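Every protein chain but one is kept in place in this view of the complex.
Read from first to last, the chains carry the letters A and B; within each, the first residue is number 1.
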Amino acid sequence: MPINLNPISDTAVAVQMEGICKSFGPVKALDSVSLTVEPGEIRALVGENGAGKTTLMTVLYGMLRPDRGQLRIAGREVGRDWSPKRAMSAGIGMIHQHFSLVPNHTVLENVLMPQLRWTRLRPEWARHRKTVQGLSEQYGFALPLDGQVGAISVGQQQQVEILKMLYQGASFLIMDEPTAVLTPQQTDALLALLGRLRAQGHTVVLITHKLAEAFAAADNITVLRRGKLITTVPCEHTTPQAVAGAMVERDWSGDVDLRLPERETSWRLEVKDLVVGEDHRQLEVDGVSLAIGPREIVGVAGVAGNGQTELAEALVGLRIARAGTVVLAGQDLSAWSIARRLQSGLRYIPENRHLNGMVADLTLAENLILDRSESPPFSARGVLNRRAMGRAAAETIADYDVRTPSPDVPMSHLSGGNQQRVVVARALASRPRVVIACQPTRGLDISATAYIRKRLVQCASEGAAILLFSSEIEELIQLCHRMLVMYRGRVVGELDASNFDTAIIGLMMSGQVAS
Amino acid sequence: MSKKHPGMRRVLAGLSVLLVMTLVAGCPRPAAQPAPGAEKDPVQAAVIFSIVNPARAGGWDRADWAGILALREEFGWTVTVAEGVPYGQVAATAAGFAEAGYDIVIFPDAGMTDAWHEVSPKYPKTWFVMMSMAERLPDSPRVAAWSPDLYAYGQMLGVAAAKSSRTGTIGLLGGVPVPVIAYLFSGAVEAARFVRPDIRVVTNFVGDWVDVTAHREITALQVREGADVVFALTGPGILGSYEAAKAGGARIIGHAWDLHEDAPDAILTSMILDKPRMYRDLARQFEGGMLEKKTVHVGVEYFKLADFRGAVPQATVDAIDQLVTRLRAGELPIPRVVHSIDDLLKR
Partner (left out) sequence: MELDWWLDFLLAVLRAATPLLFCALGVLACERAGILNIGVEGSMLAGALAAVLGAVFTGNPWLGVAAAILTGLLAGLVLAGMTVYLPADQIATGIAFNLVSIGVTSFIYRLLVEGGVRLMAPSLNWGQAGGWLEPLTARLAIIPPLTLLALILVIGVQVLLFSTGPGLLWRSVGESARAAHAAGLSVLRVRSLALLGGSVLGALGGAALTLGWVPTFVDNMTMGRGFIGLAAVYFGRWRPDLMFFACLLFGAGEALAFRAQAMGAGLNPYYYLMLPYVLTLAAVAIVGMAMGPRDAGKPFLRG
């Protein structure tokens, strides 16, 4: 069994990719990309959404077969039977954005699983356990080997993934957006771990769109744009501004003007002691109170799964609250239907646009008026007014710079960023009074992100009260007047724009400080 | 393997279309109009069964099947058979036949009584005939019933069972506990006690007509209780009863039709109901223009025991024959007591 406790540089592999092309239908996802990664380096792979970062790495890992191009591992060209299995035995491991773990199995079982063979009835459990334990300690993981993976934190799950790769003898690790699910502290720990891995002679490719992380951890940065490799530069010879410039096509002038409007002193939305959850279980929202005024943006921070989603859904009416009141401009809407809440000016940008935000098979124009399809001008006596819909769609496409061949293509044909523009456009149309915005820029590239942030601020300055749920601390710091931090269903801290501090917010997110 | 297998799907879709086309092609077309100058139109009759494959189902259905064959072969009638019609659909099916211009619709099963009453008033031009026990006629001009006296049928059977038992215990096994079977079993219980006062009768119901394993288990339990002769009035599930009888050294009395060929080593005899004769009566009366609204009481002359084929000593056969002859002549003063299902089940 190929278990290598201390892989050193000479086992680490050099990877050369030459002229890799890959198309999905008419879209060129990779356009003759050549990339060389030396053993023992940390390489950041940056680029906007759809730039081809993940596609390139899945080609390297054998999950996708390129249309053209060569792949050389340790100097030898790989055959047509290149597969994740082959990649793994060549020492290349990939950790995807969504973990490939079995939640109901223990940590040890998850780490061992790829090593087991159908032909071997009785593996040496005891020896495996000892080796895994040793490896885990070597990298400073504190993992309960017999604990269920579903019960440990996301950060620990990521460690299990890394351990699994290392235990299979991987010396070349590809990590796809590894920090997307982590708290700031966990992110720091991960970046430190990458350093330790390099010290052991491992090679790491870090796929990310967060330049700060790329600069904090990587030796070299490779920029991809629209399927083409733009440049590879050593970190010390460049700046985040230069890299960002290389990532986007147009001239892009750093921060958009995001001057926050002066907030008013009255309250638009008041929430008191809201409780969501079922008996016998940990409550999802455990007595949350908050208030937002007109022209105000209030942020909600927290590690995913601490009640933010449930809180948002309870406010919109997707979930029934067990207790508490929600008052919109003096009216208690706790018992109202979703439709009535919408009519009274409450708008929602769902966290998961595919699940709650759009109907993929309907057209852009239809999606745009989903929540207003029964009211004029879009329908009269139950019949849709296609012309009015077309006008509204054309306006939105122009206003929000949606890239689409026509308003009548199905939403599923649009890229993620353009879909999100439509979802946001729908929520912000027709002068909303309150906007519940959940992860409005998640997974979007820099220009789309900037545009949507600008729109949110504009909406607030036109008088709306906005509750912004985001996992990007920077986004909250940039956009909000005040910030609430949620932990285990409670608001554990509230900060004013004057004393936003990433470190304090991070600690609050892990439940360690209650202000 | 590609992600979606469009080729495989296309092949499957093509196969489905082909299959449907063959089905459509195989559909029976409406009977061709007789050519002008043909001597006379054959009578169009329809028979509705709740079970499938009546030709091979329980004895009751097989007796009906023989009646249908008689209509076809001896009288030249065109007989359409609807099989596997759930009781709830019987009325609609019968209405369909009436709409299509059939002359006679036949219900072979007392379970269809409700449908008979429901559908016949709506089609006064069509004859609706019940070939089973009927208490009263529907409110329609063209209805008739050949209603067997199942109590008398039970009496004859009770005599045979009690006399052929060596252990002194006989079993009565019904499929579904319906009142008609209770009525029949009551006759059997009373007759058995009359000819053999010390007889013990164990009665059970399986709960359905078809579950062979359940039939096997319940028959085996009756055998364990000492029954060496079991009368089984049920559907295809009777195969399980044969199995249990063979394993336990007991014998089964079949119902309505001579079931000997089913299981030669498990069948003692069969209590035959001459259903073909009932069908012939119907055909003669219809063709002679004598069919009228009435209930024909089908009595002992339609009942007889099948050959024992040496399953019991000749002396026993003779004794049974003698008793049956007296029964036919009305010389056996057997009390007419109707037991409820619950009473029958008590040991």
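Heads up, the rule we're going with is that contacts are C-beta pairs under 8 Å (C-beta built on N, C-alpha and C of every residue); 3 or more make two chains touch, one makes a residue touch a chain.
Quick caveat, the model's predicted, so the values are computed rather than measured.
Interface note for the absent chain: among B:Pro236, B:Gly254 or B:Pro276, the touching residue is B:Pro236.
Across B:Leu157, B:Ile170, B:Ile199 or B:Ala263, the single residue that touches the chain missing here is B:Ala263. Considering A:Gly69, A:Pro84 or A:Pro184, the position touching the chain not shown turns out to be A:Pro84 (whole complex).
Residue positions on chain A in contact with the hidden chain: 63-64, 83-85, 88, 96, 98-105, 109-110, 112-114, 116-118, 120-123, in rising order. With the whole complex as reference, residues 1, 3, 5, 8-9, 52-53, 55-56, 177, 202, 204-207, 210-218, 221-222, 224-225, 236-237, 239-240, 242-243, 262-263, 341-342, 345-347 of chain B touch the missing chain.
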